[in-house]
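Data block below; observations after.
Only one protein chain is missing; all other protein chains are in place.
Here is chain A:
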Amino acid sequence: MNSTVVTSPTTDIHAALAQAARPQPSRWAQRLGWGLLLVVSGFALLGPWLISADPDRQDLLNALAPFGGHDWLGTDPYGRSMLARLAHGAQLSFLLALLTTLMAVVPGVLLGIVAAWRGGWLEKALVALADMIMALPGLLLVLLVIAFAPGHFIPLCLGLALALWVEFFRISRARSAVILQQPYIEATRMLGFGPGYILRRLLLPALAPTLLTLASFAMSTAIIGISTLSAISVGVRPPTAELGSMIVELLPYYAEAPALVLLPSLLIFLLVLALQLISGGRKS
């Protein structure tokens, strides 16, 4: 077969089309997302360490102080420094939310992939379990777990994760089932690659964009969930600063000082926005 001519890839229509078809990943959106995340998480991580004010020190004579005084962001109805409370609250909220999300994502995704991969009775059993949990009110589930150790953070996260993992399980099971059917998976197996390679190199990269988007929503759900539980006094106990419980505490003062409620909400919003911008830019 000497007649074969090596085709030189000069102006090639396939390359040009693939280039044109690729959605221009809005790089600025992704950069903005990373920038926001850096600012918000920097505030949450370094804030409590840089701001000397004690978030729990009350000064009733200085209650509801306006912006720009001794305390930059004013004080709450108990005269506590808003800046200090926001920094401590953000740290606690974000860490708890991150922990909760991890506790939901890791088992959810792994079980979803196992179900799609193995199929049979194992898949049926896992789906039935997920459906059972879906049928229970999430709050009830959390209350059940918290009852073992009231006032501790880990059971709080565990309870929330128990309600949140189902979504990750369902999505990764459905997506994996489609991907595992593709001829390239069979081809990869025939070429001598094991399940580890398929998982690491083929399956997880394909699932990642969807999971990142879901995870950023799950983080916001977790923050709201923790605050809801704080409001019914089973989550974080006062006076510990936590963004959700701050919103609940400050809501009655909305008429006098609307900015106070908006500040913790703004922090949650910025965190979720940053995560959305980052994961949205990855969509292919």
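In the analysis below, a residue touches a chain if its C-beta (ideal position, glycine included) is under 8 Å from a C-beta of that chain, and two chains touch if they have at least 3 such contacts; residues count from 1.
By definition in this document, contacts and distances are computed from a predicted model.
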item	value
Which of "Carbon monoxide dehydrogenase", "NADH-quinone oxidoreductase subunit F", "Acyl carrier protein" or "ABC transporter ATP-binding protein" matches, in UniProt, the chain that is not displayed	"ABC transporter ATP-binding protein"
Sole contact to the chain not displayed, among A:Tyr197, A:Phe217 or A:Tyr253	A:Tyr197
Touching residue (missing chain; options A:Ala15, A:Ala29 or A:Leu251)	A:Ala15
Among A:Gly68, A:Gly120, A:Pro137 or A:Pro183, the residue in touch with the chain that has been omitted	A:Pro183
Contacts of chain A with the absent chain, listed as residue ranges	1, 4-9, 11-21, 182-184, 186-188, 190-193, 197, 201-202, 205-206, 284
